[in-house]
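What follows is a short report on a single structure.
The complex is shown incomplete by one protein chain, all other protein chains being positioned as in the whole.
Showing subunit A:
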Amino acid sequence: MTVTTPTAPGPAVTPPAAGPPPRPGSLRTFLTQWGPAIPFLVTAGGLLVAAALWLIRTSFAGPDGGWTLQAWQDIFTQRITRDAMVRSLGLSAIVATFCLVVGSVLAYLISGLARRGRAGAQALLNVAANFGGASLAIAMVSTLGAVGFVRLLLENWFGYQLGLDLYSVWGLVVTYIYFILPLYVLLVLPAMSVLRPEWWEAVQTAGGTRWQYWRRVGLPVLFPFLLSGWVLTFAWSLGQFSVPYALLGDTTTTSLITTRLGNFLFSATGGTNRFERAAALAVLLMVISALALVAYRRIAARMLARLEGLR
């Protein structure tokens, strides 16, 4: 609208603003159209895009400022880093799948509560979903750490030795589930209203069982909603930094992509191109998250269209 592409063949020296047809004061038009948004576009959008692009450039940068694949090659050949990738992806898949299975059931149960109970549960879930970060790591150490509350309680009252090590991948799974499960439930809760009581009645009239209802009607209808929740939960787990860093610190035997990135940044022992390797890891995380987000949006758009059809 502000810039019309000149179609008439003309000399290349003509600046686009003065191209045919002449538009006097098109800069002014641009300013009145976009002026108040410029500070926003620079600080929010521009900064994010520029930072992302610069990371991509850095990940291919050689020692002399040229282009090289060295950093990428390094992160995929170095044992610790490759292990960290596998561990990160595995951890995120476990957390997301647990949310998909358990969270979906919980969301369905909450959707069946009375109006007031549902509002109360939602408010509590909001609180839990906001309990992330450093404070949650501290709370988990107080609960499941070496002298944690639950560990002491089980030993003293039931004589049971808790086998779970908080400072391991499974400890992280429990910690992630604490705040990611509420997020998942909040995310898929609106979808539960799609299920109509009439469908269950219809299945009953046809002589069907509860199991058949879920197998043939309930789950197929809900599936895209739950899948989009899985995708987002996966990406969300993958990008966590403060919780694993607070719990595991610099331990290389249990490092994740994010904490490995932190290692490259904070310790000087990472080798000559550690900043480039950090950038390559960052770009890797960025690509996976972006793909997950695109997938999520596509599924969300499709299921919204479906929702319109159902109404």
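Keep in mind that, in the parts below, a contact is a pair of C-beta atoms (placed from the backbone, for glycine too) under 8 Å apart; a residue touches a chain by one contact, two chains touch by 3 or more; residues count from 1.
Note that contacts and distances are computed from a predicted model.
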Among "Na(+)/H(+) antiporter subunit B", "Peptide ABC transporter permease", "NAD(P)H dehydrogenase subunit J" or "Binding-protein-dependent transport systems inner membrane component", the omitted chain is listed in UniProt as "Binding-protein-dependent transport systems inner membrane component"
Considering the complete complex, of A:27, A:80, A:105 or A:202, the missing chain is touched by A:105
Among listed residues A:33, A:97 or A:204, the absent chain is touched only by A:33
Residues on subunit A facing the left-out chain by the touch rule are 1, 32-37, 39-41, 43-45, 47-52, 54-55, 58, 105-106, 109-110, 112, 119, 121-124, 126-143, 147-150, 152-153, 156-157, 178, 181-183, 186-187, 189-191, 228, 232, 235, 238-242, 245-246, 249, 258, 261-262, 265-266, 275, 278-279, 282, 285-286, 289-290, 293, 296-297, 300-301, 304
